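These notes are about the structure you will find just below.
The full complex has more chains than appear here; those shown keep their coordinates.
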């Protein structure tokens, strides 16, 4: 199966996502240049972390106009799995593929550290291999990861079970002290209603190899590999997990 | 013409930067400052010389790029 | 037209002017004078320091590129080179902390990718006044945010560094930034212009009136008038730099490029001259082709502008379209502004007519060279005197020479210990490095806070360990020894990670070299660096000199900062600071002599900056470092931590931190340095004898470790065992420190953070 990793000018975790897919998980991977208008037959698209177009105005604000985003939207509309990591999540929000917006971290500072995350839902292609309630230790690195949505939207997200990961303490309890950025509801990751588009602030690609001090991020990649593989073997129709081409 | 666009967080959205400034001012003894809200300010140099056209253009640009309607509102002045 | 006042504004002396006239055989015009002034400034010409720098060892089989290029390079095997350098941005950071630090990072990154290397790691070495002093917090916040803002957006992890707080830096903070990149050894690109008729391109940000005279500013002391020079602040554009980085590396993968250099200090002037000079050629440009941000700029302004994020490159004739296409892909426009000539002359035209014409040689090789007078500073003899017997005596006439004003607290090992852990210089730097993205590129295998930063080299099994170190207090008390200690500490930190030190870079931060006492400090420090680098086999591959670090006549402590790069052939052998398993043996490598001169203990507890810094036996140091590398290769060591600021007590505590509270029981030997036994205990705990490392060893490996140490003639002794949740240290049988690790760690973690508590919840 093939991972498509988008490169926006200013992306800086593109190589990391590519490396994880290709070298750590042994999958095909290809870069998708932001000026492209198709996803080149990718089975899953990753919008990586970074500072697309400098992020001077608002994170993700300019990237959503890139030609590739039309293709990503079409891919998502066909049910294709899309993962936005960090800046990728911010871009998905700005592009309207996910609801809500990001504010500055509550401490107003960029924050790079390991955090604890509780898996809320396993019915997305990116968490299928996890257990509900499982606590993961994965790094974050962002200055604007304070997830915000109007109360109605948050209610709807909760009702539809679209919250995928929350910041917690090491025991999996929600606790303001362990919420690194002030996100409403300690939300670290959400999906769309169709559940194929997922955005997350933590960086799973930074936690896939023992040498990097943790491997909990593997679950995210293992989930998508497993999901796509079973979709392939069952020859499922795009309604579950779309093939792009 | 020049259009000026002010983008602010909606009143319902918590403004951590404004809050921090307000706290800092209070600790510096500025009790007279009850609250601070921080926003962004843009000056656009526009090719047009018609105020109405300028305003419309600025609004379009603000809608499209400068403000995020989920959290922000904006105001435009033209001179 | 050119009178004394004009010369003064350009920082040139009468004699220097006469020299210019002699070279040209005529009076220079104003543009030419400007060009001379920046090229002959201290910053670009190294006129006061060059005679000393020449004595540094720069060669070795591993050295691929020594000083003289944009950065140095060492061979790391498998056909790869580590390209690295350190730069200062002290003055700009004092004027505008955020932008000053940010553009410093931008500059050093350009130096690395100009060599054809992909930058993969950053370090920073910072000095500020006391955190209690007004203004320090603001400076620290701005500088750290600036480094973060720039490095994070480009996606280069900041994997380590150091920060020291000393009143000596309150009027003149130091911001030194180090960058490391990886290149194919065969593809290192140089900053040369050659091949007559080859096109010269300008690419990157447009030129504005930024920092005109920035280079000369960095070479003059601060005074009240420096406020007037403030418009010289430049704003960094990391997004532009990211585009330049990617586009340049892509162009370099073709063979269409002859040479490339960034426009740093002295902008177009420096890049055109240096490239021509290195290539034995001339460069001719027309400033009217230079993209300009502002209207009405004169050739003088264009040549001297220090606008950031600009590159000058020379392409092969006939390959223009290829080069231009790659830049277009990245939405950059490479503009042809001139060509390479054969005459060795820098020729500047404006819409076709010549506005400046100067032989490169006059600007580079023939720049003034001074052997400035050097005499031992008057303070030195007195400052080196340390009367240990009277340490406890707090009578007024025994006030510290450079006291912090603190009341001395007498001898309470436990209290002194916690005070040291809570001092910002020793305490955790988490508040700082949490703001840096230190994990981007998924290669950081020793995170900041774990000792030397270690990054793996993608596509190989190898890793590189990096450390920057310097101790201004030691250098103040003995610049020669202090500089040797800095080299030793940086190399030792690298060896603690399991890496063999390969090469070094240095940033020499000193006061006004026109004062003989400062020049003496400088000369002695360079001597010390040379001696240590020779003995430890870490050649100097480049560096930077920052002089005139003083405000209103108060110079900083002489502060050479040394960056060392080391190689781990197997990344998975990496060793970090913290203890790993309860029940492990704690082994002390090296001798403790209870040396208290110049220590953090004397400063924090007694308010004293006095004595001579610890002695250094370079042969013993080398043996220790080699042993550390061998132990890691054989997997005989589970953790290693260098014993430096705060002595063994602080080192042991740091080994316990980040372990979820694992404790240790330790017994160390008594030292006899004074008649007063309390002083002896303090010296055993907090003395800073060099060449010592605390390692954690699995019980089964202890015998092997002691054997290896004996064979290497490195003193080694089991001093205790890990376990429990308390740290207990006994000196000669008597417990003098006993704390819960959790409590000690809280003190250590909040050392800097406590100054910034008031934050939005």
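Things to note:
Here the chain labels run A, B and C in written order, and each chain numbers its own residues starting at 1.
By our rule, contacts are C-beta pairs under 8 Å (C-beta built on N, C-alpha and C of every residue); 3 or more make two chains touch, one makes a residue touch a chain.
Since this is a predicted model, take the numbers as computed values, not measurements.
In terms of the labels on screen, the copy numbers for the complete complex are A x1, B x2, C x1.
The rule is short, and it goes like this: only the chains that are shown with their structure count from here on.
Measuring from the averaged C-alpha position of subunit A to that of subunit C gives a distance of 37 Å.
Put simply, the C-alpha centre of subunit B and that of subunit C have 41 angstrom between them.
Listed for subunit A are residues 106, 108, 182, each touching two or more other chains. Among all residues of subunit C, those that touch two or more other chains are 759-760.
Across the complex, subunit A is touched by residues 145, 148-149, 152-155, 237-239, 242-243, 330-331, 433-442, 444-445, 447, 456, 458, 571-572, 574, 759-761 of subunit C. If you check the complex, the residues on subunit A that touch subunit C are 9-10, 12-13, 15-16, 19-20, 49-51, 53-56, 106-113, 139, 141, 143, 176, 182, 203, 205-206, 208-209, 211-213. Put simply, subunit B touches subunit A in their complex at residues 9, 12-14, 16-17, 20, 65-66, 68, 70-71.
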